[in-house]
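Here the complex is missing one protein chain, while the rest keep their positions.
Chain IDs A, B and C follow the sequence of writing; residue 1 opens each chain.
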Amino acid sequence: MQIKLKLFSIAKDLAGFDEKVVEVSQGSVAEDVLESLIRSNAKFVDWKKSLRYAVNLEYVHGDFRLKDGDEVAVIPPVSGG
Amino acid sequence: MQIKLKLFSIAKDLAGFDEKVVEVSQGSVAEDVLESLIRSNAKFVDWKKSLRYAVNLEYVHGDFRLKDGDEVAVIPPVSGG
Amino acid sequence: MVQLTKNRIETEEVLRSVIAPESGAVNVFVGTTRNHSNGRRVTSLEYEAYEPMAVKMMERVVREAQGRWDVSRISVVHRIGKVNIGESSVVIAVSSPHRDEAFQACRFLIDRLKQVVPIWKREFFEDGSSEWSLQSHEQETATQAG
Partner (left out) sequence: MVQLTKNRIETEEVLRSVIAPESGAVNVFVGTTRNHSNGRRVTSLEYEAYEPMAVKMMERVVREAQGRWDVSRISVVHRIGKVNIGESSVVIAVSSPHRDEAFQACRFLIDRLKQVVPIWKREFFEDGSSEWSLQSHEQETATQAG
């Protein structure tokens, strides 16, 4: 199945892109997207603990089960205000 | 000796004036000005407890000793803000 | 900036007066005139001040706040004279490097202003009558000298 992966801030800089349609296997959960990011840039390992995930504009835990067509965002520590 | 008496808000309305030079006897204290005001309008009796006094732009207790030339203000409950 | 003014208060200007390059947090309190008072419809208001003492007391509460919190700049502007419904009667702005201190100092300032600054509000009602708004003095905490 396919998801739309969205990256922001430091995650975007590390990956070198801000949006990509990604093929993921059935049963994938939100934090699985990190594995492919780590393959593209090993520095993502250091960020593992401080990244959060949002699916379809809603924060989710790492074990949130994805479905086809989801928009999955990797959310580094926010710094608005 | 003479003081300058200044009235505001409800005190001004009750007395019918906002400023007057008043002759007071030596040894007068701030709240003594109320006595002459009560003579001019008995309604000042009802206000006695809620009035405060300022001498030369500074809050004082009722027993504050006046001196010649003081500016004495009668301060009804404030309602700024 | 501590000021009494007969003109509309420009919030943007008061805000600008406290912005400091090292202070990222600004808290602003704005008092606006309400259309009712104790169930009666208010059509306009008038503020009277014992002007030199009001300015002196506003400056004093500003110094009190500066002594208690790590704040950068403080401005207090109070309107006097006639004020229409929905217009600002007072604007207090506090900048600080820390938002917590900006909030606390601003809260303190409006509370103290309402206790000690000699300004009086007269409310005008639909029927043409008017009344001085008279809360009782909050004596316990008020500045007393003498």
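For this structure, a couple of remarks:
Operating definition for what follows: a residue touches a chain if its C-beta (ideal position, glycine included) is under 8 Å from a C-beta of that chain, and two chains touch if they have at least 3 such contacts.
In this text the structure is predicted, and so the values were computed from the model without any measurement.
In the entire assembly, the chain absent from the figure touches the shown chains A, C. Touching the missing chain, out of C:26, C:53, C:76 or C:116, is residue C:26.
Within the complete assembly, residues 6, 8-10, 13, 30, 50, 52, 54-55, 57-61, 64, 73, 75-81 of subunit A touch the chain that is not shown. By the touch criterion stated above, the residues of subunit C touching the omitted chain are 10-12, 15, 19, 21-36, 85-86, 88, 95, 99, 102-103, 106-107, 110.
The working rule: only the chains that are shown with their structure count from here on.
Most remote from subunit C, judged by the distance between CA-atom centroids, is A. Top contact pair of chains, counted by C-beta pairs, is B-C.
One inter-chain figure worth recording: subunit A and subunit C are separated by 49 Å, centre to centre, where each centre is the mean of the chain's CA atoms. Per-chain CA centroids place subunit B at a distance of 25 Å from subunit C. Centroids of subunit A and subunit B (each the mean of its C-alpha atoms) stand 73 Å apart.
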